[in-house]
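Every protein chain of the complex appears in place save one, which is left out.
Right, subunit A next:
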Amino acid sequence: TLCFQAFLQMCNLPIRVICRANAEYMSPSGKVPFIHVGNQVVSELGPIVQFVKAKGHSLSDGLDEVQKAEMKAYMELVNNMLLTAELYLQWCDDVTVEEITHPRYGSPYPWPLNRILSYQKQWEVRRKMKAIGWAGKTLEQVLEDVDQCCHALSQRLGTQPYFFNKQPTELDALVFGHLFTILTTQLITDELSEKVKNYSNLTAFCRRIEQQYFEGHEKDCSTIAARSSKRSLLR
């Protein structure tokens, strides 16, 4: 969710965040989050970026062709590695599943619906992991992959403020969303966030974007209180 908020903040577009239990069903593609503008509903980062571009706002106009290719490649890397690792950790690591994911996912629903829906989602995610070959990976291997990905991102960022020099782009929003979530979500073990904390320029990057785009924006959602407790983790 954070990558979308970050992206829209970077475009200077005002947004209101609303949490709903049936969000997955309201979305046209079944994926949260999505934006609702006038009488149009758009979901997923790619279409949202295009939608915003069509309305005249774009973050990557200043890039040349080769840089645009690089940006797309890095976005795929983040999706491929970080997103899959997050899914793996949430749904395939038994300890995390039992203690955190099942209760959180099923919380809006009464028993037994909460258990059924979360088992269904788990089965779906495990099927997908098997198809792409991640089912055979152990937790250590997944963490190693995350480390490699963070290393690559850290190398690419270097000492610049954003990935493509002075202006933030979609890539910055995406990376911020994932890294911030990893750094601030409470899990059984802290190994994942430790991996990210090893790269000081990445943590500085997250802090910078958080300060620039999120501070001072009040949102009417229950995650405000949660976020303030999470923020202390980042410090």
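One rule holds for everything that comes next: a contact is a pair of C-beta atoms (placed from the backbone, for glycine too) under 8 Å apart; a residue touches a chain by one contact, two chains touch by 3 or more; residues count from 1.
Basically, contacts and distances are computed from a predicted model.
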item	value
"Anaphase-promoting complex subunit 5", "hydroxymethylglutaryl-CoA lyase", "MTX3 protein" or "Alkylglycerone-phosphate synthase" - which is the UniProt name of the missing chain	"MTX3 protein"
On subunit A, residues whose C-beta touches the chain left out of the figure	28-31, 65-66, 68-70, 72-74, 76-77, 79-81, 127-128, 131-133, 148-149, 151-153, 155-156, 158
